[in-house]
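Structure below; questions to follow.
Every protein chain of the complex appears in place save one, which is left out.
Should a chain be cited, it is by its letter among A, B and C, assigned in written order, with residues numbered from 1 in that chain.
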Amino acid sequence: MNKSRLEAFSDGVFAIAITILVLNISIEDVSYADLSGALIGLLPKIFSYVMSFILIGLYWLGHHFYFERIRQVDGNFVLMNIALLMLISFMPFPTFLLGKYPMGQLPLTLYGCTLIATNAVSFLMLVYIYRNQHLANEHFKNEFYKLQLPLFFSINAMYAAGIACSFFWPHISYAIYLFVLLFALVSFVRRMNDSVKNK
Amino acid sequence: MNKSRLEAFSDGVFAIAITILVLNISIEDVSYADLSGALIGLLPKIFSYVMSFILIGLYWLGHHFYFERIRQVDGNFVLMNIALLMLISFMPFPTFLLGKYPMGQLPLTLYGCTLIATNAVSFLMLVYIYRNQHLANEHFKNEFYKLQLPLFFSINAMYAAGIACSFFWPHISYAIYLFVLLFALVSFVRRMNDSVKNK
Amino acid sequence: MNKSRLEAFSDGVFAIAITILVLNISIEDVSYADLSGALIGLLPKIFSYVMSFILIGLYWLGHHFYFERIRQVDGNFVLMNIALLMLISFMPFPTFLLGKYPMGQLPLTLYGCTLIATNAVSFLMLVYIYRNQHLANEHFKNEFYKLQLPLFFSINAMYAAGIACSFFWPHISYAIYLFVLLFALVSFVRRMNDSVKNK
Partner (left out) sequence: MNKSRLEAFSDGVFAIAITILVLNISIEDVSYADLSGALIGLLPKIFSYVMSFILIGLYWLGHHFYFERIRQVDGNFVLMNIALLMLISFMPFPTFLLGKYPMGQLPLTLYGCTLIATNAVSFLMLVYIYRNQHLANEHFKNEFYKLQLPLFFSINAMYAAGIACSFFWPHISYAIYLFVLLFALVSFVRRMNDSVKNK
């Protein structure tokens, strides 16, 4: 299995999943008089659209960071990659639910669980490279792995807190998801800015 | 972050967004006797399809012009690029609205606002390269930036005029959008023709 | 404008248009007892699916043949390419109509007109390269152009005959479309087989 073809295929799946998110944003067959009401009713869907768009974008960036640090892939890694893509491709559905029932306990839980599962698979891939360093290339540093370790656990802990909150205070649950997103976004952007500066 | 992988991912998103525009063109479950009426009723949707198809095509060309002139990307640039892709991916929805309520004030406004936002992000990316010239390559000329500056402002001013018109004379608003499209199309085609001649 | 990026973008649009054809194949919410009837009722949709799938595949092959023979693209060529992609992306809609009203005069006409328009744009691109040979590379032979000329006219004449027949004998119209498809398919496959043998 050629690493670059797996990368191109994965890129395709990421690009499609991120783009079909918009199919969730639609309105029923309303008369023009009711359109403004229908558009205001869409706001939670647009909110969940933006959130999932950025999240899938970040997972794509994360995927890219991994693939930059590997030299070749074996069967187990390809399998984990398929599992990751399956979860990414699934994202439009929890996004749809969260847009439709924005403060519902079930949608918040399903959204959080999907993200935890995605992070878990993503992290397993990293552990796998760490333990099978013949798959890694010279860009893979054990420090990178050790840096990611607490990050993964803290993000998943926050998602778990978000799920727990969804039973009692759905607004806080939603706020936690947003906070994690913002946190991940800022740390990604900073790290990429630094890597350009350090060149 | 590797420039060419960001480019390939962006190309994928552009290609998907432009192709799923067609999903807006559909007819209700009508008997064959009513089909010709239903097809005539589709004309505004086909009109908005053509308009958005060419617009996304032009944004894709513009994206290409930028990426030809950069050497590397940093985190801020990737973030702006994700925002741009989010707006491009969103386009099928305002296109759907404009096709469904072709002279409606709200759809015209939403369409215009989406285009202004897309132009604004697009322009921010250019400003960012101009101010961080270590990201640019030898093809980036400050003249290019100075040429684009008035273009961006005049196009956005026209879109703003289109939005203002949508409250009083929706047909003029629609006509303005078409005029801007035609204007941008012609100037893009000319510039590309010239760049081949000058080789 | 870089030829290979235009090629990649076009490939993406072709691949998406061909794949979303399947979205036309769907059944209403029927009870399991009525499923076999509903599936039999799908046959015209599956038929039009297969026909359009192969057609888009052939247009993709044709696109590839052109791009193999060009060295660079200018603005006019990019514009024609966008028009071609717009027609290809539009294909799912006439395919849907033809599947829904398989012997209807309107769907047969719309299907034929879309194909004629696609061929016309495709042919214009060829004429344009022929007249602007600085865009062509060493693989472009004027014999190739002269070979395509009668082919384009005969195929479009057959489509026009198919459209004319749709008013009186829709079955013959459908049969003509199938015949053209088969004819184009066989000649494409043969030509590709020969080009491998001649290497």
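The definition used in the following text is that contacts are C-beta pairs under 8 Å (C-beta built on N, C-alpha and C of every residue); 3 or more make two chains touch, one makes a residue touch a chain.
As the structure is a computational prediction, the values presented were derived from the model and not from experiment.
A.B. asks: Under the definition given at the start, what are the shown partners of the omitted chain?
C.D. replies: A, C
A.B. asks: Pick from C:Y130, C:F144 or C:F188: which residue touches the chain that isn't shown?
C.D. replies: If we include the chain that is not displayed, C:F188 is the one touching it.
A.B. asks: Among A:M86, A:A157 or A:A175, which residue is in touch with the absent chain?
C.D. replies: A:M86
A.B. asks: Identify the residues of chain C touching the omitted chain, counting contacts across the whole complex.
C.D. replies: That gives, for chain C, the contact residues 7-8, 11-12, 14-16, 18-23, 25-27, 32, 35-36, 39, 49-50, 53-54, 57, 60-61, 64, 68, 185, 188-193, 195-197, 199.
A.B. asks: Can you list, in ascending order, the chain A residues touching the missing chain?
C.D. replies: Touch set of chain A with respect to the missing chain: 1-2, 5, 8-9, 12-13, 16-17, 20, 23, 72-76, 78-79, 82, 85-86, 89-90, 92-93, 96-97, 101, 104, 106-107, 110, 134-135.
Convention: only the chains that are shown with their structure count from here on.
A.B. asks: Where the centres are mean C-alpha positions, what is the separation of chain B from chain C, in Å?
C.D. replies: Here the centre of chain C sits 26 Å away from the centre of chain B.
A.B. asks: Scan chain B for residues touching two or more other chains and write them down.
C.D. replies: In chain B, 8, 12, 16, 20, 23 touch at least two other chains.
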